[in-house]
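As you look at this complex, bear in mind that one protein chain is not there, while each of the others sits in place.
Moving on to chain A:
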Amino acid sequence: MRMQLGRQLLDRQIVDRDGRLVGKVDDVEFGVDADGVPYVAALLTGQGALGQRIGGRIGRLLVAVADRFTEERAVTPLRIPYRLVERVDSAVRLRACLGDLPASPVEQWLRRHLIDRIPGADRAGG
């Protein structure tokens, strides 16, 4: 499949099977097949990956903010193998659902330390 990475893949919203928002395609990881041809092996998503891609002072700031809101020492980007991608249209649609993917560390941190402590956090407003 031919695809312009910059125009059609990078920075696009990733959506799971049920329409939940997973993240943006903040970066991609390449692999090389047996014939030496490079291919997109995985999508990387997370503020850390974005910060590293932007680079410079702003990029470092993004990484630092993400690091502050995680349990682990350094936040690693979420890696989504490309075989989980069902199709790419106005968003990148996965065949997996959000629960099967590793959760975002920042989301988990804020959930545990802030949002879950407020009554009514598990009730959707609709």
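Here is the rule we go by: contacts are C-beta pairs under 8 Å (C-beta built on N, C-alpha and C of every residue); 3 or more make two chains touch, one makes a residue touch a chain; residues count from 1.
Just so it is clear, contacts and distances are computed from a predicted model.
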Which of "Mn2+ and Fe2+ transporters of the NRAMP family", "Glycolate oxidase", "Branched-chain amino acid transport system permease protein" or "MutS domain V" matches, in UniProt, the chain that is not displayed: "Mn2+ and Fe2+ transporters of the NRAMP family"
Residues belonging to chain A that touch the chain removed from view: 8, 10-14, 20-24, 26, 45, 47, 50, 53-54, 58, 89-91, 104, 106-108, 110-111, 114-116, 118, 120-126
